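Submitted below is the structure of interest, expressed as structure tokens.
We show some of the complex, not the whole, and keep each chain where it was.
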Amino acid sequence: MPFVNIKVTNEGVTKEQKAQLIKGVTDLLQNVLNKDPQTTFVVIDEVDLENWGIAGMPTDEYRKLKSS
Amino acid sequence: MPFVNIKVTNEGVTKEQKAQLIKGVTDLLQNVLNKDPQTTFVVIDEVDLENWGIAGMPTDEYRKLKSS
Amino acid sequence: MPFVNIKVTNEGVTKEQKAQLIKGVTDLLQNVLNKDPQTTFVVIDEVDLENWGIAGMPTDEYRKLKSS
């Protein structure tokens, strides 16, 4: 009965992509650990860019720096 | 000083129901483990149906399948 | 299909007390939100005292201060 929490930045992830993530993770747990999909939960959190930090700064600032 | 995180699907949980969950969990921790309510935190996360997966699919799809 | 995570300090919580917490939280979610116990997960984390901080210090230090 695994529980998986996926946190990604909030940038227009579509309903279809979410369904693919849910399916993919559930299959993976069944294949690797023989876990029953019926008791596998997946929760996706979408985090606003200004709430996600990397390298000591918010993600949008980080990206500007990387691409400059 | 317990910390409790409750994740439920986002389907119109009322303010009163949230207060009942908070009260119930806090009482439980006091009764079972003698924890001080003053330092018991409860955080409720409401998760959109398309962000919650079970049985390899989003919750709304899963429910349709179960009820069909 | 709720998911509940309970974090408490690691101080000899017995197997029976854990069972009471699991039962109590599951009942609460059924009573307040009509959630199906079959798809209610509860995960208990026991956290060592030196890994839990309150008021800017580890819990054991905090307790000494409070009781002195």
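Each chain gets a letter, A, B and C, in the order it is written, and its residues are counted from 1.
The working rule: contacts are C-beta pairs under 8 Å (C-beta built on N, C-alpha and C of every residue); 3 or more make two chains touch, one makes a residue touch a chain.
This structure is a prediction, so every number in the text was calculated from the model and none was measured.
A.B. asks: 3 identical chains shown; how many in the complete assembly?
C.D. replies: Altogether, the complex is made of 6 copies.
Keep in mind that, in the parts below, only the chains that are shown with their structure count from here on.
A.B. asks: By the document's touch definition, which label belongs to this structure's chain graph: line, ring, star, complete, or other?
C.D. replies: Graph shape, chains as nodes and touching pairs as edges: complete.
A.B. asks: Can you name the chain that lies farthest from subunit C, using the mean of each chain's Cα atoms as its centre?
C.D. replies: A
A.B. asks: Just how far, in Å, is the C-alpha centre of subunit C from the one of subunit A?
C.D. replies: Here the centre of subunit C sits 26 Å away from the centre of subunit A.
A.B. asks: Averaging over Cα atoms per chain, report the distance between subunit A and subunit B in Å.
C.D. replies: Taking the average C-alpha coordinate of subunit A and of subunit B, the gap between them is 20 Å.
A.B. asks: Please list all residues of subunit C that touch 2 or more other chains.
C.D. replies: Subunit C, residues with two or more chain partners: 1, 3, 39.
A.B. asks: For the complex, which residues does subunit B have touching subunit A?
C.D. replies: Contacts found on subunit B: 7, 47, 50-58, 61.
A.B. asks: Show me the residue ranges of subunit C that touch subunit A in the complex, using the header's touch definition.
C.D. replies: Subunit C residues touching subunit A: 1, 3, 39, 41, 43.
A.B. asks: Please name which positions on subunit B make contact with subunit C in the complex.
C.D. replies: 1-9, 13, 17, 20-21, 24-25, 28-29, 31-33, 35, 39, 52, 54, 59
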